[in-house]
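All protein chains but one are shown at their positions in the complex.
Entry: subunit A
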Amino acid sequence: MEFVSPEGLRLDGRRPTEMRQLRAAIGAVSKADGSAVFEMGNTKVIAAVYGPREVENKAELINDQALVRCEYTMANFSTGDRVRKPKGDRRSTEISLVIRQTMEACIMTHLMPRSQIDIFVQVLQADGGTRSACINAATLALADAGIPMRDLVTSCSAGYLNSTPLLDLNYVEDSAGGPDVTVGFLPKLDKVTLLQMDSKLSMDIFQSVMQLAIEGCKAIANYIREVLHENTKQLEYRRGV
């Protein structure tokens, strides 16, 4: 099947190095300490952060740092066919673990010992790149909750189909069976915190695909910074500054 036309257009009309449209909103869940909605094209996820708060399970308490927990769930209606088991299946467990490890690395947990930070991510619409959208939404939600972080964490995926590196795969491109490289990146510190790939790639092509994903992460970081900036201006305005 042809994923990149001879004119260089993908199935949804994008160029190979073009990302889907990004949309973010902060404060979607009023009861949470911090929350955000993040959309990448048709993929829409909502993240809510509760914490820092008292640890529920004393057995898990850590004396010198905060405990970070994460749960990833997909809504019943998020995919084309109804998902029968929204929680607890293996893929959800794996992605919960991945998001937790990525966010934990950048939260300054030593500043909040003996406490717990819960990150809940809910996928409302899935169209490829849910992992990345969840990490981006979690970053915004953590910032909204005022939790100290070393840097923003952004994530983007890239693939390689029809001999072309493609940025930000959607569901059709992802299920084509080609390689899918997901990168989690700290833009200011210029470090990679998450790197996952499936299928196979030769070393030199892998370099270019990973570099493309990192460029995508940097672009998302710029967008996230703008959104946070705008949100802070709104808060100032409401305070009457």
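Note that contacts are C-beta pairs under 8 Å (C-beta built on N, C-alpha and C of every residue); 3 or more make two chains touch, one makes a residue touch a chain; residues count from 1.
Here is the rule we use: contacts and distances are computed from a predicted model.
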- Task: Given the choices "3'-5'-exoribonuclease family protein", "Mitochondrial import receptor subunit TOM22", "Exostosin GT47 domain-containing protein" or "Ribosomal RNA-processing protein 42", state the protein name listed in UniProt for the chain not shown.
- Result: "Ribosomal RNA-processing protein 42"
- Out of A:25, A:124 or A:219, only one touches the absent chain, namely A:124
- Message: If I consider the whole complex, including the chain that's not displayed, which of A:62, A:75 or A:149 touches that chain?
- Response: A:75
- Contact residue for the chain not shown (choose from A:23, A:87, A:110 or A:229): A:87
- Item | Contact set of subunit A toward the excluded chain (per top definition) | 28-32, 35, 42, 46-48, 50, 56, 69, 71, 73, 75-77, 79-80, 82, 86-88, 118, 120-122, 124-125
